[in-house]
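Up next, chain A:
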Amino acid sequence: MKSVAIIGGGVAGLEAAAKLYKMGHAVTVIEKNDQLGGRLNQWHALFPTRKPSGPLLMQLKEQVCEGVNIVVNAHITGIEKNDDGFAIKISNNRLITANVLLLTTGFDIFEAERKEEYGYGIYENVITSVDLEQLFKSGNPILTAQGKTPERVGFIQCVGSRDEKVGNPHCSKVCCITAVKQAIEVREMLPSAEVFLYYMDLRMFGRHFEELYKEAQFKHRIQFIRARLSEAFENPDGTLQIRIEDTLLAKPLKMNLDLLVLMVGIQPQKKDGNLVDMLGLERDSDGFLKPEDQYTAPFKTGMRGLYCAGGITGPKTIEETLIEARAVAAEINGFLSRRKSFIGHEQFVMEL
Partner candidate 1 sequence: MKFDLFVLPFTLGLIFLLGYLTVKYTRWYFRQDKSDRQKVRNGFLSLKFMSALREIFLESLLHRRIFMKNRLLGFMHMSLAFGWFLLIAIGNLESRVYEPTAANPPYVPIFFKFFHANPGTFPLHRVFSFTMDLLLLFVLVGVILAFVKRVYSRAYGMKRTTRLMLGDRLALTSLWLIFPLRLLAESFTSAAYGGGDFLTGSTGNLLGSVFPAESFCYPAWWAYSLALGTFFVALPFSRYMHIPTEVVLIFSRHFGLTEKSKRTSFTEIEINSCSRCGICLDTCQMAFAGGINTIQSAYQLKAIRYHNIQPGESFNCLMCGRCESTCPVGIDISSIRMITRNELNGRTPDPSFTRKPVSLVNQADVIYFAGCMTHQTPAIKKAMQTVFKEADVNVWFMDEAGGICCGRPMMLAGHREQADLMIEKNRSLMLESGAKTLVTSCPICYKVFAKEYNLDIRILHHTEYLLELANTRKIKLESLAGTAVYHDPCELSRDIRIYKEPRMLLGKIMKLAGTGEFEKDNTLCCGNSLANFSASNEVRLSVARDAVEKLTAGGAQYLVTSCPMCKKAFEKVSDVPVTDIAELVSKALHKHQAHPVTVVRKKEPSVALELHGSI
Partner candidate 2 sequence: MKLEGKRRLWQEYQKDIATDKFFYVRSCVRQNFFPAAEQTFLRILQQTLGKTVYENPGHTTCTGIGYHCDVVPLNTTMTVVARQFALMTEAGYENLAVSCITSFGLYTEILETWHHFPEIEEQTREFLRKATGREFMIPKNLAHASDILYKLRHEIAAKAPFRLINHITGEPLKVVEHIGCHYSKMFPHKGIGGAEYPYVLVGLAEALGGEIVDYPERRHCCGFGFRQYVVRANRGYSLSCSKKKFDSMEPYKPDLIITNCPGCPYFLDRWQYVVGEMEGKTYGENGHGIPVLTYEELVGLALGYDPWDIGLQTHQVSSEPLLIKMGVPFDPSKKYAGKKGENIGRPAKPGTLKIDMDALHIHESILTS
């Protein structure tokens, strides 16, 4: 039996693990947190269908609950490449060996505090899209810091995306549609509130995205303003004054909001302990892992037997991530069946 180790138990990792297991390989999923599911755990509902994320998360977890080795709370201390594959050292002195290593470590969320002028962490009523999603998940009502029901909520796009000043020149791809989805959800929870969405470009590229955008306009009366926020002010009552240019009218505009939601972007993992640097892999100009070839070898990393999928190579929707996971499983399967020389492993998690 050939073995595959998958680092990262999120959407990509779990889907790839299930498929590889079905193809007859020994699979180990190594997850740094105490539970599987990755970013999906933070999410309440999916775009553009607005289906709850729970069932998908459940399905992803269920399909690996039998047969796939799961290692959680795993801090990787070192990875060695040898002729036979990889030896992965993790915390508690354990060693995992595998013929193939798949990286599905995902991405980081932009730290909104870094846009000081937007006031996250300084003003009381500035939250991020992740905060809002968790609030939806908690089932609690939306309240301002003063405990009031907000009458005006604004969504600011491109916080930490398309912004060279914070080192993220790329588009995070999913925030436009996420903002539309969240704006609709806010309107549904607060039918009397006004909801504004401030955008540079609305990138409704996916299937049914445009329809959701139109629905937000005519059904939910969400107001779209083409603008990018320069700075927010806090009023004495804790509400916020934002200052923008209404670019379609070429006039500066100020307005008060009770709650400001920052659509935080997706950025490459760069903190200490990230595997891209640990393995000495090449990063692209946007900082994400550079695949061998964007078209012909999107899952290869330039190191034999080392594959990647999902958010590690750039912002992706869940749909795209799932497709990548299936595709990378097929590719790994092909690779393993061509490599007869590999020694199979029965027991590939060792206590050192």
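In this text, a residue touches a chain if its C-beta (ideal position, glycine included) is under 8 Å from a C-beta of that chain, and two chains touch if they have at least 3 such contacts; residues count from 1.
Selection rule, in plain terms: all candidates are chains of the complex that A comes from, given by their letters.
Not measured: the values here are computed from a predicted model.
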Neighbour of chain A by the touch rule, complex-wide, chosen among 1 or 2: 1
Of chain A, residues touching candidate 1 in the complex: 112, 114, 116-117, 119, 121-125, 127-128, 130-131, 134-135, 138, 140-147, 164-166, 230-234, 243, 259
